[in-house]
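The complex appears here without one of its protein chains, the remainder shown in place.
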C-alpha cells in the first residue's frame, strides 16, 4: 500500500516493495531503492545504499507520526500521513481553530510577563508573552489579527515546551 | 511486607517504611536507612545517604528477580526472593535436577569439540565440552560424578551465553 | 594540605574541578539546587548537599547556605569555578573570615578589578596601555561632549560596574551622544544598581586577545601566553584558539609582560586573565581582568602542558609557583568550541530539554569537557553551555581539520545545539586564514546560518528511514498480544535495550 510521506514541504509517495532482514527494496515517487538499513542504537540508523554509508538520527515527535530526521547536512521534518494523522489533524483544528491561534513556547521556561489580557484585540507582531529560559528572554508574538480568548498561565509560572499558553480567536 | 533479599551468600530482611519521590526510608535487617535514591539513566542509580554520593549500576539478569549490582569496589549478585522466585526455583530443579547437572558456557561462542557421548560416565574435573570465543578456548568440566544424559549441541555449532549444552544425571 | 574541597558551582566546570581534585586525592563536595539532583557534578562528587530551589539567587548565589554546607561537611577550601560567586568579593571575604581557603584572589583584587573605572586607573598608574578615554566618572553632559570631541568619534560609553555588554553604547554621531549617555546610565542602574559610566575611544576592527596569568602568594607571577577569543556572538565567546593567528613573538612578549604587571598591580594571587583589545596594527589596550578561571582555560592547558586547577589549588595553600616563565613554551595549536543548547536556525533560542542520544567524538587530539549524558534533562534555569570540545594539533591547520572531524562525529539529539553552526565556522575561508575580528559572526551571518540541502538521494534516504521506522512500530503494535507478561517484556527490554533489527 503506498503512503504519503512529507519531508518539509515536499510530499512523496512511498511504497515498500520487499523487506528481508536489513535488506529493503522501496519506491519513493518514481525511484526504486535497494538498501541495507538497520537500527544500531535507539533512534540511530545505519544505511548502506550502493555501498555508501549513511548515518541518520530519528527523533519521534509528540503527537502523530512526525519525525525529525537529522542527516549529515541538515535536519528535516518528516511526517507519515496515515488515517490517524488525518484524524488528529482535524481534531487539532476543531480544538484550537486555525493554526496560529495557539501561542506556545518551543522550550520550557518561566513566564516573565504577559502584556495582554483576555479580550484584548491584538495585531500581527504584537508581543503576547515573554518567557525566560537559560538566562535569555524570548518574546512570542501574534502572527495575525485576533482577540485574546484565553490565557492559560500566570506570570512567574514555569511552563513546559509546547504547552499552550494563550489562545486567540 | 518484609522481603528476603540475598546478596551473595548473605540473606537480609528488607522492608520499605516510607517512600515519597526520591526520599526513601527502609529497614535492612536491624538497621534503618533514610536515603535519596534516583535512577539517572537506565539501570544507573544515584544515591545520597548522609550526603555521601553513591553510584550503582544494576543489571537485571535472565529469569526471576536477579540482579548484578556494581558498586564502587565490587560486583554483587542480588536476588529478591518472592513467590515467583520460589516457583521458578522449584521448576528449574524439576527440569534440570540438581544444580551442576546443566552444563553451559557463560559466554557465546563456537563449540570446538565434545569429548564425551550420551551414556558416558564422567568424573569431577573431566572435560565435557570446549567452546571457543574471541580467539580463546575454554573447557567446561563436570563438577561431580554423573552420566551424560543428553548432548544438545553439535561440534562447530554457534551457541549463546547461558544456553544449556549438555545435561548430566 | 587541602583534604576536602567544596565546589560552589554546577555543570561542566564543577565536574572539571572535581577531576583534578580526585587526581590530587582531595575529596570533593558538591552543592546542588533542586533542579540539579541528577546533574553530573552530584554523581561525580564524594558528597553532595542540596542548597535550595532552582533559581540561582536561592541556591548557587546564596552565600550563607554554601558556607553552612562548607562547615557541616568540614571542607578546607572552596573552589568557585566561573560565573556565580567566582568574582564576588564579599564571598571571598566571607570565606576568609570563616577560616575557609577561597581558591581564588583576595577580596581586594576582585573588588579593584571588578570596578572597571578603578581598574582602568590602576592600569594607567602601572604603565599598562588602556584604550584612550576618560579615567574619571562622567558627571554631566558637557563632560561627555568635550571628551567625545577630544577622542574623536566613534566612542564607546561603558558602565563602570559593567560586564557582558550591559550598559554599553557605541556612538557614531555627536547628535546621538546625549541619548546614548542616558540609555547607558539607566541600563547600568537597572542591571548593577550603579549608574557610573565612562567613555572610551572605539577601536576599529577589534581583536579580543587575553593572557592567562598565574601568581602565587609569594609575589611570583607568570603568564601562560595568549588566547584569541574574537569569535563572539553578542559579547559571548563562541570559539577560542591559541596561539592567536594575529600574534607575533615580539608583541606576545610585550603583552605578556604587561599582563604580569597588571596582575601585580592588584597583588593578584591565583589564576586570572587579562583581556586586551588589539587592533589590526597590533596596538593593544587593557580591557579588563577576569579574576577567576575562564571557560576557555583548557586551550592553554593543551599547548602549555599544565593543569590550571591544580595550580590554583597549590597557590591557595601557599606553595610557590613551580613553573618558570623562561621554561614555558607553546606546543602546537589548540581550539575550543562551545557547544550550547541553542537553536541557531531560530535566532539562537535556548533549547533546554531531555538528551535522547549522544555520541561523543574520541581519539587523538580530542579533549571533551562536558557534563550532560544520555537521559539527562538540561534544566532551563542555568546557562546553555553543555560542553566544550577542545582539540589539539601540531599546527593550526591540523587543529582546524581535527575540530571539523570531531564536530562531524558529535551527535546530540533531543535538543537543538550549536554544533552545525560551529562546523560552518571551521569551514569559513576567513576563519581558516586567521583573518577575523570580533565582528566575524555578524559579518558572516548569512553563510554561517545557511542550511545546506541534501541532494535528492539523501532526502529520499531520510524519507525511507522514517517510513521504515513507522512500519516497524506499527507491526510491533499489531503483533504484541495484550496479555503478555509485563515481566517478560521488561526482561526483553533489558536484554535488547531498544536494539532491533528491522
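By written order: A, B and C. Residues from 1 in each chain.
To be clear about the criterion, a residue touches a chain if its C-beta (ideal position, glycine included) is under 8 Å from a C-beta of that chain, and two chains touch if they have at least 3 such contacts.
No experiment lies behind these values; they were computed from the predicted model shown.
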Displayed chains contacted by the hidden chain, counting the whole assembly: A, B, C
Touch criterion as defined above, residue of C:305, C:346 or C:451 at the omitted chain: C:305
Of the candidates A:48, A:118 or A:147, the residue in contact with the absent chain is A:48
Subunit C, residues in touch with the chain not shown (by the definition above): 15-16, 19-20, 22-25, 44, 298, 301, 305-307, 331-332, 354, 356, 359-360, 362-370, 373-375, 377, 394, 398, 401-402, 404-405, 408-409, 473, 476-477, 480, 482-483, 486-487, 490, 494-499
Note that subunit B touches the chain not displayed via residues 3, 5, 7, 10, 12, 14, 16, 19, 21-22, 24, 26, 28, 31, 33, 35, 37-45, 47, 49, 54, 56-60, 65, 67, 69-74, 76, 78, 80, 106-110, 133-136, 138, 161
Residues on subunit A that touch the omitted chain in the whole complex? 22, 36, 38, 40-43, 46, 48, 51-53, 55, 59-60, 62, 84
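Following the convention adopted for this analysis, only the chains that are shown with their structure count from here on.
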Maximum distance between Cα centroids and subunit C occurs for chain B
Return the distance between the CA-based centres of subunit B and subunit C, expressed in whole Å. 47
Chain centre separation (subunit A, subunit B; CA means) in Å: 45
For subunit B, write out the residues touching at least two other chains, lowest number first. none
Out of subunit C, which residues touch more than one other chain, so two or more? 497
